[in-house]
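With one protein chain withheld, the remaining protein chains of the complex are depicted in position.
Let's turn to subunit A:
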């Protein structure tokens, strides 16, 4: 053991001598003649650091720096990393700069300097330092990646893409794909973004973030099959993924699987209890299940959490219309319009509310506005026509009816969108009342049969489109308004007539679910 013991003395010397005064140090140094090894405890610092035991790490760093009189580069480096984690970015920057002075040839130090600059928001300076680092190490994906991110912040998307592609070329990382996808989203190029995310998922098939994002993108494009597939995969790997659950839940809602969706939402409600879209979706689930009071409670909570979200207000308006609380519906809808003045359907609902509040003049104005804004929804015209008819303005009603026909034809040609049976029924009745019935009847029944075929035979995507919940809502409206058959006469007829508009809303909850995470701009588009 003697050998060992003598070694021990050696090692301890510098430590014990440190607090001693300078005079006593000098003569001893002569004897000792040994400088401590600078990197002696780097391994320990590193082990503490990766375990996130920062207190222990700092203690070792302090000791090491004292012993080496501040020459131990790695100790300074880790100290700077810890500072940065603690939010002291300026201090970390200074320490990294010290490291860069201690070993100027090391690209890593420059990278960290640049990183701290980046965190301080000095993107241009960061780019300069990264370029400097790139000169020292040309095969580092991280430098390219971070340069790309800096360029994103400077809005130089071309350069950013170039750098990110370079990074991918050097070494593929999920993060680079995500950033590249983000650029395309920022540029509004959904297809390219999907392309990128597809590649990313191929490369890393278990990354739930990638899977969820791709699923949401497909959802926005209306490719429901693929969206559901990816969201489902994400949930397999991480059954508590908040975004994926919300998106998948909203798709289930469109299918009418309200109970399944509600079960899924429980997980989210536990993890993120203050999420407005979550409570909105839960509310619409209850609405689908005809539990209107629960629906209103949940929607009101959502509205409390996000008072400026027009979609929640829209849904609140819709539910109150269904509940025949027209005065409340009016307030929610007008608030929604305040936040989103560009949406025809909102005006249409408002008009419905106004009609029921016996204010046909304003209802007409609202319809006119709805028609101005919404060029493709035949419901608007149908409802307007009904109102006009009830007011005895047959000419106007006929004009609106014809307008509706045009839109129906257009829709029929362009997409596989199905029309709700309720609406078709109403349109036929109105047609008969206006005595244009015979000519028109052919359009709808044909369409109707067609649509029925489709739902049964074709892909899920088509059937997804059919809003099941709305049917139920309609049913409720029907039952409450008894005088269904008597179209032409009285306000009672209008009230139920006008309710069919709740149909188009149904798809709403679906859209609702994602905007929050998939960013609202897509909706805007």
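Basically, a contact is a pair of C-beta atoms (placed from the backbone, for glycine too) under 8 Å apart; a residue touches a chain by one contact, two chains touch by 3 or more; residues count from 1.
Just so we're on the same page, contacts and distances are computed from a predicted model.
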Quiz item: Between "G patch domain-containing protein 1", "Bardet-Biedl syndrome 1 protein isoform X3", "glutathione transferase" or "BHLH domain-containing protein", which matches the UniProt record of the unshown chain?
Solution: "Bardet-Biedl syndrome 1 protein isoform X3"
Self-check item: Which of A:87, A:222 or A:239 contacts the chain that the document leaves out
Solution: A:239
Quiz item: Which of these, A:130, A:347 or A:419, touches the one chain of the complex that we don't see?
Solution: A:347
Quiz prompt | Chain not shown: contacting residue from A:66, A:204 or A:428 | solution = A:204
Quiz item: Hey, which of A:122, A:192, A:226 or A:300 is the one touching the hidden chain?
Solution: A:300
Practice problem: Please give every residue of subunit A in contact with the chain that is not shown. | Solution: 1, 3-5, 7-8, 10-11, 29-30, 33, 35-44, 46-47, 49-52, 56, 59-60, 68-71, 103-105, 108, 141-142, 171, 173, 175, 204, 206-207, 238-240, 262-267, 269-271, 273, 282, 286, 293-294, 296-298, 300-301, 323-328, 330, 334-335, 337-338, 347, 350, 354, 356-359, 361-362, 365-366, 369
